[in-house]
Structures are given as structure tokens and as C-alpha cells.
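Shown here: the complex without one of its protein chains, the others still in place.
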Amino acid sequence: MKFTPVLLFAAVSLSLLAGCGRSPDPAASAGSAAAAGPVIALVPKTLNNPFFIDMQRGAEEAARAAGVTLVVQAAERETDVERQMQIIENLIQRKVSALILAPSGSREIVPVVLKANQADIPVLIVDTRLDAAALQASGGKTVTFIGSDNHEGGKIAGQFAVERLGGQGRVAVLEGIAGHETGDARVRGFREALRGHPGITIVASQPANWERDQGYTVFQNILQANPTVNALFAANDLMALGAVEAIAAAGKTGKVTVIGFDAQDEARAAVKAGKMAATIAQNPALMGRTAVERAVALLKGEPVPADIGVSIELVK
Amino acid sequence: MTLPRFLVANARQAGTVAVFLVLCLVLSVLTPHFLTTSNLLNVAQQTVINAVIAVGLTYVILSGGIDLSVGSVLALAGVVLALALQAGWPVPLAIGACLVVGAACGTVNGLLVAFGRLPPFIATLGLMSVARGGALLVTDGRPVSGFDASFRWLATGEVLGIPVPVWCMLAVYGVAHFVLKRTKFGRYVVAIGGNEEASLLSGVPVAACKVGIYALGGGLAAAASVLLTARLNSAQPIAGLSYELDAIAATVIGGTSLMGGQGSVFGTLVGALIMGVLRNGLNLLGVSSYVQQVVIGAVIIAAVLLDTVFKGSKR
Partner (left out) sequence: MRGIAKRYPGVVALDGVDLEVRRGEVHVLLGENGAGKSTLMKVLAGAVRRDAGEVRIDGEAVALGDPRAAQRAGVSIIYQEFNLVPHLSVADNLYLGREPRGAWPGLIDQKTMVRDASRQLAALGVSIDPQARVADLGVAEQQMVEVAKALSIDARILVMDEPTSALTEQEIERLFTVIRSLRARGVAVIYISHRMEELFQIGDRVTVMRDGRHVGTRVLADCTMDELVRLMVGRALTEQFPARTARQGEEALRVEGLCRRGVLHDISFSLRRGEVVGLAGLMGSGRTELARAIFGADPIDAGRIWLRGRAVTIRSPRQAIREGLGFLTEDRKRQGLVLCRDIEENTSLAHLDRFTRAGVLSPRRAAETAGRLTTELRVKTPGLGQRVVNLSGGNQQKVVLAKWLCREADVLIFDEPTRGIDVGAKAEIYQLIQRLAGEGRAILMISSELPEILGLSDRILVMHRGHLAGEFRGGEVTPEQLLHCALGSPPAP
């Protein structure tokens, strides 16, 4: 009698897992048939963010074109480095042929890059650079970095702001999670562009941790403290879109110049509708596509440049 | 006590163990990568952090409480450790400071619960935010990275072919099991969880025990932060978000009753292993991240449901 539930559980978990194993996901089909050609793994920071979903889409297209198998796995939280590390460790166990990684932590993820090196799995970094010093200290190696220059993107956003404000204005900044190279670089670039324009002051610069709801509340608070703010730079679109709602709620739509980053579909639509002034297009799909193409080339023994820029453009 | 007899004596744990074994069996059928020495060590290593936090939660939950602050305490203790190391403190001293910070946070929880008469949920919810804020404050929100190899040995070292963190986890479990089964404190923990009033009237120092229990929970969260910091070679103030939920899940899967009074340390280890194996297996199978979350949630529910069915059949 007491083993009945256990057997039941066994049956359920078997069918569940077997179901997963058979899922139409092209990635999964390689799960048990390891011999079917090279398997390339893509580990974005998360799959809750449209940016990385676009990256996945680009990567999938390239994989299909090249006839290789692509596995995409990500942590639930963009900030959960430990989980990303586990995923990579597990992929190393699976003996993937190449690893494309968007690091959740520029320094924290270095130890697992080392592990991939030891397992002779080439590592291609996308979107966010590894901390050069940490990588060098550990002796780890990566094949290439594929991404856009966030610093440059921030600068473009800053120049646009100066132009739009006509050299006079009170600006707020929504930062990403503190200590993230991506966000820091964008904000640095933005500030740089504003330098030399004494008519423009940054009245508030607060982290909203990449998230839409925090973008809303943080900017709402900024508006309370500085009702005269007339421009906002958010280090990603999610925070910018949150802020747009806060502006609407305050009845100030159109009075604040909102500049985002990433050029997600929704942000592009907001720009068209006039709710946002501009966003910076990073083209994550191109990043994903390029990364897979380069990985395939690498596996064929072709040389790959150490730094591959992906173009940035202003969408306004 | 032989293993079969041990299992019979702990029928509830036998159920959890059976679930675990079935899961392993299923995974080894589905993927050739699962049942390899390196992967099993890999799973063990990945389970360590959750498992160590879950021991502390097992004590707290056994006593009829709950601790939501462990994830934040882990972050705070971790950054303290990292800052101490970077300030040039010797490794044992820095680890000591980290554990003290964790235990101190737990002590605050315990004092609030035992003497402030706050519901544990509220007290630890408050401290969850306080500790997180503290961690962000002392680091200015930035990760603290880069440590000596001597410290990183805690994550990278091996003894007898088994990684050091796994040894640490086994040691923690050994001690925790012993304390629960063979010391007054352990007895008091389950007695308080089973019936606080009766325990008080039997002369159990309930308040002091509660403070001890929460201090232990905080201390173990700090111990987990040592291992996590060594593993990532960095301490992040935003580390450990929602780790308390993973640890609660491991504890409950392991058969500890959320009402308190019933459960075991051994069960929690198996619970943590089930979660670790599941995540590992789903990664190996290449299951999509979205489906993984569904499956993990379903397994948590199924395991606890199984427990209810199991107990129901005995009634």
C-alpha cells in the first residue's frame, strides 16, 4: 500500500520527463542523440526579457541555416549568476561543442568560463563583456566578444538629448542594477555626452534594476521630488516604458523627453506614438545570429576576430 | 542500524528517497550524460548552497516558525566576508566575521519572535528587507570581487576526489542531524514546534531556544554565503534573491511539516537533492527554460501531495 504513491509518482515523472524529452523543441531532440552533429549552446541572462528573446530568435535562424543544433537555456532571474553558472556546468556535462554566453555577472561568471576552457569548449561572449582583469587573473580564455558598444550607445542617447532640449534642461536617469557593466557603460556614455553643456543638469540618477514596475515607481518618486524634470534617460526600454506610464499618470505626457535603450518592439511603438522620444537599437537578433555563425565557423576551424561590433542606431 | 531498517523506521523519508531514486532512474534512462561521476559531483556541488540554507530553515520550520530573511542575510554576510577579505583579513577571521553577521541577523529575528512576540513571518520579512538594504549600503550596490586562491579553494578544491563544498555540506548535515537527534536543543526544537505551551510548562526554555534556532538559521545562511562567494569569486549585494523559497521547498519536499514538530534533517538533504537533480536533468535534456519552471513547480506540489496521500493511507 505504501509504495503505491511512489509508483504513481514514478509514472507521472516518467511521462512528464519523457514528454519533455520528446518535445518539438529542436534543441531537445539532441538531448539523447548526442551524435547528431555539433550542438551549440546559447545561455542568455534570462528569457523573460524581449531583448534576449530576440537574441534567441536570431540565433535559431542561424542554427537552422547552418544545420546545427542549438540549445537555449537561461535562469529565471537576470541577476541570478549562481543559477546561470549551474546551467553552464550542466551544459559542460552535456559536452556541447560551443558555448555562447551573455554573462549575468561580468566577474562572477569567470570561474565557469574557466571550467568550459578545461573541457575544451570554446566560449563566445555576447552582449555584456567579461571583466578583463578578472578573466586575465583566472587565466580563462574567450574566443570573441559579439556585441554593441554600450558606451557608444549611451553617448548617442546623450547627444540626442542635448539636441532635443536645445542645451537647456533638467534630466533624470534610471540606472540598471548597480555594478552591471552594461548599464554602467550606457549611463557613463550618456553623462559624457552631456558634459560641456552647462545648461543641462542631471537632477536625479536612481537604479530601477532593469525592471518595468520599478521604472514606474522610481520615476514617479523622481517626479514628486523634481516636478520640473523634462528629460529622462533609462538604461533599458523596460524601465523607460514603466516611466512612460508614470508620466501619463501624472498627466505630463509629452512634457518629458523619454529616451530608452534596446529598441524593443513596444518601445519602437511608443516612439511612433510620441510617448517616447527615442530609443537606441542594439539589434539583439543580429547578435544572436552573428554569434551562432561565428561559432559554426570556429568549429570548422576558421579564424574568428576577437571583437565583433554590432551596429547601434538611434530610433526616433 | 542497517540501511533497510533505517528506511523502515523513517517511512516518510523512505518515500522521499524513493522519489529521488525514481527521478535518478528516469533521468539516467533519458540521457546518457546524467549518470556519470562528473555529473553527479556536479549536481552535488550545485545542491550545496540550497542544502546548507535549507538545514537552517528545517530547524526554524520544525520549531513552528518560518524565516524569509535567509536570502538577504546570505547577501549581507557574503559582502561582509568579501570586504573583510579585501581588507586583508586572514581567511578564517573573515569567515568568522561573516558567520557572526549571519548569526546576529538570526538573533535579531529570534529576539523579535521570542520577546517581541512578532509572528515569524513578519519579523523575518522585515529583516529580509533590512539585510538586503544593508548589503546594498555597505557595497554601494556593487559586487565585491577577486579573492586569493587560498579562499577560493573552498569552491575549487577537492579532497579524495570529492569537491570541498560537498564535504562542507555533508559535515553540516552530519552535525545538524546529530544535534537534532541527540541533544537537548534538538529535542526542544521539535517539542516547541509540536506544542509550545506544553513545552513551556515542561520547563523548556522556549524563548532562549527560539533565539538559538533563528541564530542558527542566520548562521547557516552565512555559511552558504561563504561557499557561494568562493564559487562566484565575488559577493553580490543582490545575491540570494528568493533563495528562501528554494530552501523552504527543499525542506517541505523533505517531509518537514510547515506546522512544525515533524520532520528531519536527512529528509531536507534528499529534498534539496531532488531539486538539484531535477534542474540538472532538465538542463541536460535541453528542456526549454519556461517548461522547466512548470516542471519544477509541479514536482514540488507532487512531492508534498504524495506526503499527504502517504499520511492519509496510514490514517
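Letters A and B name the chains as they come in the text, with residue numbers starting at 1 for each one.
Keep this in mind: a contact is a pair of C-beta atoms (placed from the backbone, for glycine too) under 8 Å apart; a residue touches a chain by one contact, two chains touch by 3 or more.
Quick caveat: nothing in here was measured; it's all calculated off a predicted structure.
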Partner chains on view for the chain not depicted: B
Contact residue for the chain not shown (choose from B:L93, B:A198, B:L245 or B:L258): B:A198
Residue ranges of subunit B at the interface with the undisplayed chain: 9, 181-184, 186-188, 190-191, 194-195, 197-205, 257, 261-262, 314-315
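As a convention for this text, only the chains that are shown with their structure count from here on.
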Subunit A-subunit B separation of Cα centroids, rounded to whole Å: 30
Complex contacts: residues of subunit B adjacent to subunit A: 11, 15, 18-19, 22-23, 25-27, 30-33, 36, 38-39, 42, 45-46, 49, 136, 140-143, 145-146, 155-156, 228, 231-234, 236-239, 241-242, 279-291, 293, 295, 298-299, 302-303, 306, 309-310, 313-314
Interface residues, subunit A side, partner subunit B - complex: 1-6, 8-10, 12-14, 16-18, 20-21, 23, 25, 27-28, 30-32, 34, 47, 71-77, 79-82, 85-87, 89-91, 93-95, 105, 107-111, 131, 133-134, 137-138, 177-179, 207
